[in-house]
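Only one protein chain is missing from this complex, and each of the others stays in its spot.
Right after this comes chain A.
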């Protein structure tokens, strides 16, 4: 399995990358870690006449933090997040999620920005960044703009970005220190893409609860009814569980497709297990 021939260029900085992308007819594809792109090229699921490698662009490798947010350059790797080589905004959630993406050999090269830009509906970051309320800083021929997570992921492999734009960094708001989270992923084999993903973040100090169901539909589903039922809940009770089951059903009804009965059970279980984890129920 070898890719079709293509041209390769290594961008030295963001303007260099944008210049390569400027010609809409050229069919140029951006490569960060290449951990999804190269398999697709090898399998000839995708062919591109030209690949622009952004993995060495210093600006895209930067990371930083302010009092209320963490900023991650698009080419920060999953492995760096796993190892704590990037600031953690959410009480360990991002480190946990990073450590469960594929395998270490893939995490060492795969990047958070590449994952967000590819927008595979089953990818961990797509779900997690929506739950965290992240913002995506995108640069293109008309300058820089910021897109909020709910407006970023429009359909499988389809984001708010045009082919002439580049994701440069991701801004993740910090939770309060005593926020808790749950993250439950169903896979048939460790390291695979999730069949379903439940992400729950509870931040009582900010009166905020966030619940996202990932991988089960065309885009991650913000479970607002479930989040409302969890907001302020001090602990797991039978009454809470009953209320959550009703709320989950309400959220699923707003999904972009009906769930088969067995899927509905798997999805409900995924969300409830993430919720119990966030509430500290073992």
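Assorted remarks:
Note that contacts are C-beta pairs under 8 Å (C-beta built on N, C-alpha and C of every residue); 3 or more make two chains touch, one makes a residue touch a chain; residues count from 1.
One rule holds for everything that comes next: contacts and distances are computed from a predicted model.
Only one chain is not pictured, and the protein name UniProt records for it, out of "(2Fe-2S)-binding protein", "ABC transporter permease", "Spore germination protein" or "Formate dehydrogenase", is "(2Fe-2S)-binding protein". For the options A:39, A:133, A:156 or A:173, the residue in contact with the chain missing from this view is A:39. Set against the missing chain, the residues A:22, A:58 or A:105 yield one that touches it, A:105. Where chain A meets the chain that is not shown, the touching residues are 1-8, 10, 31, 34-35, 38-39, 41-43, 51, 53, 55, 79, 102-106, 108-109, 189-191.
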